[in-house]
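Heads up, the thing below is written out as structure tokens.
Shown here: the complex without one of its protein chains, the others still in place.
What follows is chain A.
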Amino acid sequence: MFQVFCIFIPILAALFMPFFFKKVRSIHTGWFVLIVPVFLVTFYATYVPIIVDGDSVISELDWIPSLGISFVSYLDGLSLLFSILISGIGALVVLYSIFYLNRTKEQLHNFYIYLLMFMSAMLGVVQSDNTITLYLFWELTSISSFLLIGYWYNRDKSRFGALKSMMITVAGGMLMLGGFVLLSIMGDTFSIRELISQAPELATNDLFLVALVLILLGAFTKSAQFPFYIWLPDAMEAPTPVSAYLHSATMVKAGIYLVARFTPIFAQSEVWIWLVAGIGLLTLFWGSFFAVKQTDLKGILAFSTVSQLGLIMSLLGVGAISYHVNGAEDTVFKYAAFAAIFHLINHATFKGSLFMIAGIVDHETGTRDIRKLGGLMGLMPISFTIALIGSFSMAGLPPFNGFLSKEMFFKAILSITQFDLFNFSTWSILFPIIAWIASVFTFIYSFYFVFRTFTGKLKVDQLPKKPHEAPMGMLISPLILAALVITIFFIPNLVADTFVKPAVMAIQPYLYSSPEEVNIHITAWHGIHSPELWMTVGVIILGLLMFLCLSKWQKMYNAFPAKLTLNHLYDFIIYDLCDQWIGRFSALYMTGSIRRYLSFMLSSMAIIVIGTLFIKDGFKISFEEASTIHVYQIILIIVLVIGTITTVFAKSRITSIVALGAVGYTVSLFFVVFNAPDLALTQLVIETISVALFLLAFYHLPKLKKEEERTRFRFSRAFVSVAVGAMVTLVALSAHSQKFIPSIAEYYKETVYSLAGGGNIVNVILVDYRGFDTLFEITVLGIAGMAIYGMIKLRLSRKEKNYENK
């Protein structure tokens, strides 16, 4: 129970942060926050010995038991690795933010509440075994990320970036929910473990492919894959600790986690492999290619994150192939999943440190624009060293951990050419080529990032602040991360045994029964004949050459037309399509003209009713039950028709009113003819009153434009009214011709005296049998009277106007 409770510790701690911020002003609130991730990382570290053996721990907290929804903390290799990353990097980021954010100038309580909220959400995402609670936490990451990006909410760009990331990730989240629901329909459970255990049956279901695509869309939007990556560069308006935490190490890896977690279910499908590997590779290339174009330090890092996420994603796609190969334990495909997890760890370390360095540069010089920066090496030696380590690792150079994972990436991507299922024999040769080109660009932007910032000529006059080295506290976190970058290079197999192999177990549970069986040994030196070594050498040589003549070809990026970018597409969809076009569409039918609305209502009524009668074959006209018609009835009908026609075609309004009165009195005569004396009486009096009221309204018509003219003839309106008339006639005739239920009137006739003690059936029904109706009808009358009284007596609007005019 305590284990699942741990997910909520950060969000509970967040409740106290405003108190600390308001009452303990002398100490930076971050110090109190720091306790939480430090505690969590030590707590999760105690699980490492259990996980290393391939075991898993589960702890459950019921939420809605009747629906099978519960909070579950399921710790296996994959989720423990993510949990440690989240809490560990969380601790470093909090430490960094203590020195980055000013205690007196910033709204720290807001910042740390959002950050702790995010931490809870992220832990929930990676530990949830229940898809519904997974979705809950997933949306909580979107919301807290939205709040964090918009932290400096008085800046236009922050709000724009926050909104953009919200729109894209929440749209993906909703689609993912759809996928989860489909999965639960197919497997009749919300539990991911149970879904995995019935994976082969799920693959035969018709809904399988839909669920697959929906869940992938969720993962791709969150992990900034092509074409949804566009929110990530705009999210760089967030404070740098947030960028370092959310947009490099944790949140953007939620999609990676999702893909890894659902691989055992979906890897059966060819579509999954092609989509994950293909989109990943495209993102890898696209991100690295456009990173060189950026001039903002964090912009470079954002595109580099996009690219690296694409790399991990493509590796997971390739790793899914192992489900289709016999004896996969011995083949080379198993490298892919291993390399994906290994690179995920490496990326979290070097990208976190690089973001922190970008933040330091911004903090100490006042700008992130790479065109103004340069020559900071002498002034900021420690930052330079850290940036160098991070960049070289990102570029894939020894002796840094990025080298190892890049080598494994090449090995895994090369292995795809040996695969001849699913048309891979024809297209797979493209994979290593694209990957290699992308690596060259990765090399270029890594060098571009570090050398354009720290070497070259110092332009002090262009910098808003006088640059100097950052305070030691701010350097601690990047130093730790940079130390990890180097350490992992020298002890890769220790990391692999502890973290990577148990995680690979979770991705490929059908291949291995225990982590020891993942017989991969990381070596930095593969021998002179290994192709990946020569690929790396090629990357370094070509990358160096292209970096040196960067200024010559960097201009070609400007040749891209701005209208063809995805950002332009997003702006078009959000601002043009949604705001303007749909607004125009609404204005098309929402004209404000009541006549038009009325014609919509009436014509749709006629279409629906007549259509239903046609489809259901409801027409029936029989005169069997009709009674004989008398002469005086015919005379009355003639009078009625004449009155009606006069009302519609009269030139003067007063003629219409009088004709309407004639219609009313004729109706009352009809009541007399058809033996309804009560109705006749009431109709007579009411008709008199309403004609008098009509005359009153007529008398008070404004004198302006009081032209007497006939109602203009419009064909469309005539058509609608004829249709409605026909509809009512048809329905009435059909209803009269087919009576299925005998009338209840006999009962009233028999009991009116014995039960109700009366003689007038109409009145007894009104006050006794169905007095309820009467009670509320007199209430309606009362309300109408009050409303008229209020309308005439109260004239607030006029008074208010007078007040305003003063």
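Everything that follows uses one rule, which is that contacts are C-beta pairs under 8 Å (C-beta built on N, C-alpha and C of every residue); 3 or more make two chains touch, one makes a residue touch a chain; residues count from 1.
Just so it is clear, contacts and distances are computed from a predicted model.
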Options "Cytochrome ubiquinol oxidase subunit I", "Electron transfer flavoprotein subunit alpha", "Na(+)/H(+) antiporter subunit B" or "CRISPR-associated Csd2 family protein": UniProt name of the undisplayed chain: "Na(+)/H(+) antiporter subunit B"
Absent-chain contact - pick from A:I686, A:A726 or A:A745: A:I686
Contact partner of the left-out chain, one of A:L67, A:A559 or A:L696: A:L696
Chain not shown: contacting residue from A:V210, A:M601 or A:I788: A:I788
Those residues of chain A which, in the complete complex, touch the missing chain: 677-678, 681-682, 685-686, 689, 696, 756-760, 762-764, 766-768, 771-772, 774-775, 778-779, 781-782, 784-786, 788-789, 792-793
